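Taking it in order: structure first as structure tokens, then the write-up.
Here the complex is missing a single protein chain, while all its other protein chains stay put.
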Amino acid sequence: MVAIADDLPLPPRRFSLASAIRRNPTIAFGGILLFLLIAVAVIGPSFVGDPLKIAPVNRLRPPSERWWFGTDQFGRDLFTRSIYGSRVSLIVGLSVAAFSSVLGLALGLACGYFRAFDAIVMRVMDGLMAIPSILLAIALITLTRPGLGIVIVAIVIPEVPRIVRVVRAVVLSIRAQPYIESAIAGGTRNAKLLWRHVLPNTLAPLIVQATYVCASAMLIEAGLSFLGAGVPPEVPSWGNIIAQGRTFFQIAPWSILIPGGFLALTVLAVNLLGDGLRDRLDPRLARRL
Amino acid sequence: MSGNPGAILEVRDLATQFDTLDGVVRAVDGVSFDLERGETLGIVGESGCGKSVTALSILRLIPPETGRIAAGSIRFEGEELTTLSEEAMKRLRGHRISMIFQEPMTSLNPVLTVGTQIAENVVRHMGVSKKAARERAREMLDLVRIADSKRRLDEYPHQLSGGMRQRVMIAMALSCDPQVLIADEPTTALDVTIQAQILDLMLDLKEKTGTAIVLITHDLGVVAETSRRVVVMYAGRKVEEAPVEALFDNPLHPYTRGLMRAIPRLDVDAEEGGRRPRLQEIPGMVPLLTRPIVGCAFAARCSLATERCRAEPPPVVDAGGGHTVACWEVTP
Partner (left out) sequence: MTVLAVDRLVKHFPIHGGLLQRRVGAVKAVDGVNFAIAKGETLGLVGESGCGKSTVGKTILKLIEPTSGRIVLGGEDITALKPGAMWPHRRRIQTIFQDPYSSMNPRLSAGTIVGEPLENFDIARGRERDERVAALFERVGLRPDSMRKYAHEFSGGQRQRLGIAKALSVNPDVIVADEPVSALDVSVQAQVLNLLIDLQEELGLAYLFISHDLAVMRHISHRIAVMYLGRIVELTDKRTLFARPLHPYTEALLSAATAPDPRRQRRKRAIVQGDVPSPAKPPPGCHFHTRCPYAVADCKVKDPPLREVAPGHHVACHLR
């Protein structure tokens, strides 16, 4: 009989939070920042007042003890409005990321698997990518009534090709892996091959790409609101606040800088998280993309 | 310390370490050997035995972010290399000591022509004109028997076959008349017939130029056919050193013996009565280099090992005629 080969050489490494943070500082920093922003968006509004309350007496007050972030031209408290605004941004960012991931994953898997389907769908995707996403979104919104839902749909459509491309590329590279051939030779059939061997490997790059889509969706939403094509002007979103503050920028710069800063901080948090995850989940992929 | 006047390169108690997430890896752990002028020294061992790290250490090419030469000395023509400035090392590399690697494609720049790359090296080290350097490059391509050298000078690495690229690497390595050439698995990526061509070429050129060669390989066949002396490494340590005939006729270390019996033989018909014989296996596997090894590194896999082997580092036993072995249990 064959001798039992020696036991495995690697000792298990113990997991500790401190060393995890030390090893992945970008993930930790981005993750914590994003967590704080989400917490603000979820529970913040219950602690602040009414974002729509107009007080013409207190128009364009600079930041002070009473109005932390100052007030706008109608005397509305910008702190309250900014907190509410974070809700819109995060809802748009997260839902666009979620919807475009699901749609992009399905299309990408199909493209990587069926050549005829691939030829058609990828040309459509190329077409979509050739149109600036903000213009496409404006065009879609003008067809209907403005609202949060339609903004999300309008951003999802131009973002889907980015996901499809990544998923398709990953599927194609996985299909060329020897372990796929090995599975086929071992009698594994298509459905199981897809579910067990291909799908799990697409998740890491998908999550990474989703974070970028999330960041870009928040920027597009702000852009749309700024142009007046996004959420209705009565809803306090960062884009709306900036749009309304722009006429008074020279006398009340805080009304733009503060929501702008929030937006930048949120996008930064999401991007840091994405970069960290990319490096952590697959260092080779990071170089390839 | 330096007692060997014939030696061009003396490595003493070299220890090279790398930092990893699992701890400090002792990739090379107290290795000593001499390289004499004009000789071919083979360093042989399995993956992870430290043979390539030894080569990189000699050229001080250990990435400083993760690794370091922790102890020992490397003397080249009496000059200590471990403490030499980086500037002086740069003048040395590719000039008086040069190196060729396993995969020539990764060590050639894909966007420069072959001629430019060889000439650059010549200009840098010999301080000659560009024109003279190009002429030298052409000479070198002729020397490594690349036909139609004038045309080949203007080709890019991807236009050449694997064997041809390795020839270019050799041409580049020899372009400044080095005293020492370090070849790290130079033929491992090549096909058998091409490997034979390259080995032949290297030995021929050594005769012509008198360059001493350190040939690093995992292939006992390559060592047997090219080297004059052989160093056998295991787990970062030198376990045996001998003239090539002595090593193959009379291997002393249990690891060397095990290796020799584990390889299928091309030149011997080993079949008895139509049955294929079993190869001798070396049980177990190479120890982890992240933990300090007390005693002999091979003790865990050795059939002769005693308590003493596991507790104390083995002495270097001199078997005469330049044959030494690090083992408690071998009596020459």
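Worth pointing out:
Labels for the chains are A and B, by order of writing; each one numbers its residues from 1.
Basically, a contact is a pair of C-beta atoms (placed from the backbone, for glycine too) under 8 Å apart; a residue touches a chain by one contact, two chains touch by 3 or more.
Here the structure is a predicted model, which means the values were calculated and not measured.
In the complete complex, the hidden chain is touched by one of B:A7, B:L153 or B:V244, namely B:V244. Residue-wise, the contact with the chain that is not shown comes from B:P264, picked out of B:P5, B:G127, B:P264 or B:P292. The chain not shown here is touched by just one of B:V128, B:A224 or B:L304, and that residue is B:A224.
Panel shows chain A; residues 2-5, 7-10, 177-179, 181-190, 192, 196-197, 200-201 of it touch the chain omitted from the view. For chain B, the residues in touch with the chain missing from this view are 46-47, 161, 163-164, 191-197, 199-200, 218-226, 244-245, 247-248, 258-260, 262-267, 269-271, 276, 278-282, 285.
Here, only the chains that are shown with their structure count from here on.
Rounded to whole angstrom, the centroid-to-centroid distance between chain A and chain B, based on C-alpha atoms, equals 51 Å.
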